[in-house]
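To start, the structure under review is shown below, and the notes come after it.
Only one protein chain is missing from this complex, and each of the others stays in its spot.
Right, subunit A next:
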Amino acid sequence: MIIMKKIITILLLCITSHHTFAQNQIEMATALRSSGKIYVVVLVLLTIFVVLGIFLFMLDKRIKKLEK
């Protein structure tokens, strides 16, 4: 019985893992979803950085105005 149970669980695991594998295949791979979605993190960091850069430029402009 114990052996049977083990075999069943292994079979179940195989089926479920196969199921997830199939899901992976179905998923459409747009650029942002590939490579474990690391591109999303890159995009987020880049956005933060670009906004900070723009903010610095605006500060620069305001100081320039004050200097005149």
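Everything that follows uses one rule, which is that a contact is a pair of C-beta atoms (placed from the backbone, for glycine too) under 8 Å apart; a residue touches a chain by one contact, two chains touch by 3 or more; residues count from 1.
Everything below uses one rule, namely that contacts and distances are computed from a predicted model.
*Asks:* Which name from "Branched-chain amino acid ABC transporter permease", "sulfate adenylyltransferase", "Sarcosine oxidase subunit gamma" or "Heme exporter protein C" does UniProt give the chain that's left off?
*Replies:* "Heme exporter protein C"
*Asks:* Residues of subunit A in contact with the chain that isn't shown?
*Replies:* Output for subunit A: 35, 38-39, 41-42, 45-46, 49-50, 53, 56-57, 59-60, 63-64, 66-67.
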